[in-house]
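With one protein chain removed, the remaining protein chains of the complex are shown where they sit.
Order as written gives the chain letters A, B and C; numbering starts at 1 within each chain.
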Amino acid sequence: MPEKTMRDAINEALHQEMAVDDTVFVIGEDVAGGNGSDGTVGCAGGVFGVTAGLYEKFGPLRCIDTPISESAIVGAAAGAALVGMRPVAEIMFSDFIGVCMDQIVNQMAKFRYMFGGKTRCPAVIRFACGAGFSAAAQHSQTMYQMMTAVPGLKVVIPSNAYDAKGLLLSAIRDDDPVLFFEPKALYQEACEVPDEPYTIPFGEAAMPREGDDVTVVAFGQMVGRAMAAIDGLEAQGISCDLVDPRTTSPLDSETILESVAATGRLVVVDESPPRCGLTADIAAMVSEKAFRSLQAPVKQVCAPHTPVPFSPDLEAEYVPSIDKIQAAIRETLQ
Amino acid sequence: MPEKTMRDAINEALHQEMAVDDTVFVIGEDVAGGNGSDGTVGCAGGVFGVTAGLYEKFGPLRCIDTPISESAIVGAAAGAALVGMRPVAEIMFSDFIGVCMDQIVNQMAKFRYMFGGKTRCPAVIRFACGAGFSAAAQHSQTMYQMMTAVPGLKVVIPSNAYDAKGLLLSAIRDDDPVLFFEPKALYQEACEVPDEPYTIPFGEAAMPREGDDVTVVAFGQMVGRAMAAIDGLEAQGISCDLVDPRTTSPLDSETILESVAATGRLVVVDESPPRCGLTADIAAMVSEKAFRSLQAPVKQVCAPHTPVPFSPDLEAEYVPSIDKIQAAIRETLQ
Amino acid sequence: MGLDKDGLLRAYRQMKTIREFEERTFTEIMNGQIAGFTHLYTGQEANAVGVCEHLSGNDTIISTHRGHGHCIARGADVKGMMAELWGAASGLCKGKGGSMHIADVDNGILGANGIVAGGPPISVGAALAAKIRGRDNVSVSFSGDGSVNQGTCFEAMNLAVVLKVPAIFVIENNYYSEHTSINYAVGCDDLKARTEGFGFPVFVADGADFFDVYRAAGEAIGHARAGNGPAGIFCEQGRFQGHFVGDPQGYRGEGELDNLRGERDCLQHFRARVGEYGDVSAEELDTIDAEVLSLIDEAVAEARTAPRPTAADLDSDVYINYAQGGA
Partner (left out) sequence: MGLDKDGLLRAYRQMKTIREFEERTFTEIMNGQIAGFTHLYTGQEANAVGVCEHLSGNDTIISTHRGHGHCIARGADVKGMMAELWGAASGLCKGKGGSMHIADVDNGILGANGIVAGGPPISVGAALAAKIRGRDNVSVSFSGDGSVNQGTCFEAMNLAVVLKVPAIFVIENNYYSEHTSINYAVGCDDLKARTEGFGFPVFVADGADFFDVYRAAGEAIGHARAGNGPAGIFCEQGRFQGHFVGDPQGYRGEGELDNLRGERDCLQHFRARVGEYGDVSAEELDTIDAEVLSLIDEAVAEARTAPRPTAADLDSDVYINYAQGGA
């Protein structure tokens, strides 16, 4: 099977779905690029290159550049979705949810409920998220933990190129609003990705490692680190289940609980700060539902309660490291 | 001591602090009211009447009406605070964080960190929050759980008039940005409130009930219900500690942990939906730090994973009831 | 004018229905029958009807917190609306939405909206869909004189021009946002000019005069339907009630309300001037009045006794489908 980066896998999913469903279009800042200039329209394909080639292939009505107006972008996607389109909006950095939160949280998320179940809003909003680029406090946040708190939204966080493609195709075909968080540190990471379209259902975790001693749950960028941490412990005779939920809403709590029933120990890893986050969410759920099986306190490995620092040295300390994950795994075994 | 409603207690705190500190001013939609009209300027005093009389007393430069521009309101508060004022901005409903989140989460909250600790932003933002008025999905949310997730913000949720006054005075005098969430269902609730100014420190929980069997932690509007639930169980020989953290950031985890060390059982009550919320936050913290003392799974009592419904019948089912709190307490004792 | 006799009668019926719906809602709120925050459209009926009489088929509207009039004008079921105010399971939104969220998306109503200026960006999306599909329908958003100061409204106006989509921005100036006058909240002297600065034409109408609104709306909607991009409609007309039911209205000038009800009532105006536009008799209008009143009576009677939603209804309708493991 060919190897593709996460960027290319997402790009391929967009190309494939737009080719077969003419209600799908992309909209966002510089998703084409060059509009109104003396240069080349389509020169950008998104600042991370994820929408490259869509303008050339599908033209200005389906690859739509916008002014810097995130509320209008999300609103446009929401409105188009209400009348039967399947927009895929791009909000460049998930941090910019700050300037369009209302359209996501109070509008899209709530239409169906407020309207008594009589409508659907099949919009997808894509975001680049997370730390790792020294992009500092306003361009490195995850934000997915806050969005997981919002009833009405589905929240997806792929951890590799294969999942990204399959999950994005599911997201576009889903009839509910979906927020799709792409850890930007993974855009260049490659793995085997089939050329054909395929879907990965929401609410079904992946289990990239299986073991007996400890259950590790990790999200997005942290899945790879958790994998490395687990692999590194093998020599010491420690083996772990690694659960990658892939979607946080819906959440595949069954898989997590089954694993904890077997291991009796849990480490949850996320790069967001600790308060009201996903590590607490999972830890609380497991502590309640698997109370009798737990043989050690659930360990949360996450960022400190601080904004994301700029300095590469500090950022390296900020994001959970392989060492810290290993230390937490070992601690649950004491 | 005189009885005062929470509305009046907050109003009194504003009057008193504005009288002694001329850097304090209030700003928001209709905090005065009547501006530009043929009627009476100052006729509103906020849509909940919380800022009544400030315009008459302190004039147009210190009780400032604005257009419906929440980002500009919060930004104005943030900017004034950066240059040494102590603004108290009012965002009418906490749901409207949707249209001003960036100024709260990416600006105010992060200035100090991003600027290397070389500045302060002593702004307070007040919000009416929570369910209970049949105000439906866009006017009934708490939002404080999402803001607790944000490093750099302090988050206050008073549960009674006495605390509201003391906490607001602390908030205004605090040198960090403070979000002050006023459960609107409590505005008319009265209790004894001293006439003099006084402060209540952040990060110190109240313990309005003491008991031996179960620790109950409740927030805001839920504190009163938890109290009623606990009082109702007394006859059945069940006694509980009730912890009201009052501020969720900073959080007085010591008091909670000390109580759980004694009772071995914990119920956490909040009216927000379950995912990535405060009940999970507390449950996870306690499950980790008090693992050996816990004799039963921590129970979370919260709203379902749905928007807030309009219908009074549904809203009554939505918000955790005394019955549900009692059931949870009993369950931890099984 | 372009309205035949049926059209004139229908327009009147719509305005009258809104009026009676609102007056009755006011009474029932005062009676403690309706919960929540309710904002009445009384007095502004000609705005909604003058615009919506130009709409059909795939044309959509999106409304505001003061949404009853827009929804009725675009054809929402009045009984379903009244039941919704009562929080009944038979309500248009099964009691889950209430006054601020009445919607009927399949019939072109993308919802009332509790967030000031929440609607315009969404409306641009519906307009964009029309353009992508090559349809000639338009998408109308209503905004108040206060709402136009919200950033989302500006963004929507600029984006609509950039994408050249058939979005109609109806700005209803009723002189106040809550307790604050437009004279204060809109910093510039000329809101029409400020709006036109975004790059689309704005057609001004007297909101007490149905015929004038209908004319202005025709021009704006014609402009957009013909593929010329967005257009605005600027209607001036005060509201006859407070901002919400219970508002003490300390911002009103002396005699202001009497003047509005006495001199600027769109129903009176319609009756006085309809003769210029068609052969409509007072009796025909009286008959409509009676029919409307009995419709509202029925709507209230049904709402009052309609079944209420129960705990079992609480968590449906959040998602269409939630794969395994949903919360």
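Quick note on the criterion: a contact is a pair of C-beta atoms (placed from the backbone, for glycine too) under 8 Å apart; a residue touches a chain by one contact, two chains touch by 3 or more.
Everything quoted here is computed from the prediction, not taken from an experiment.
Although it is left out of the displayed model, the omitted chain contacts the following shown chains in the full complex: A, B, C. Of the listed positions A:Val50, A:Ala77, A:Val99 or A:Val301, the one in contact with the omitted chain in the full complex is A:Val99.
Touch with the chain omitted from the figure is made, among B:Ala44, B:Ile64, B:Ala226 or B:Ala303, by B:Ile64. Among C:Met1, C:Met30, C:Ala193 or C:Ala301, only C:Ala193 touches the chain left out of the display. From the set B:Ile10, B:Met146 or B:Leu251, the residue in touch with the chain omitted from the display is B:Leu251, counting the whole complex. By the touch rule set out above, chain B reaches the unshown chain at residues 25, 27, 61-62, 64, 66-67, 69, 71-85, 87, 102-103, 106-107, 111-120, 151-152, 154, 174-176, 201-205, 247, 249-255.
Those residues of chain A that touch the chain absent from the view are 29-30, 33-40, 43-44, 47, 65-72, 95-96, 98-99, 133-139, 274-275, 304-307, 309-314, 317-318. Although one chain is not shown, part of chain C still touches it, namely residues 149-155, 157-162, 184-190, 193-199.
In this text, only the chains that are shown with their structure count from here on.
The most distant chain from chain C is A, comparing centres defined as mean Cα coordinates.
One inter-chain figure worth recording: chain A and chain C are separated by 39 Å, centre to centre, where each centre is the mean of the chain's CA atoms. Annotation for chain B: residues touching 2 or more other chains are 71, 95-96, 98-99, 136-138, 275, 304-307, 309-310.
Residues of chain C in contact with two or more other chains: 91, 93, 95-97, 101, 113-115, 118, 151-152, 318, 327.
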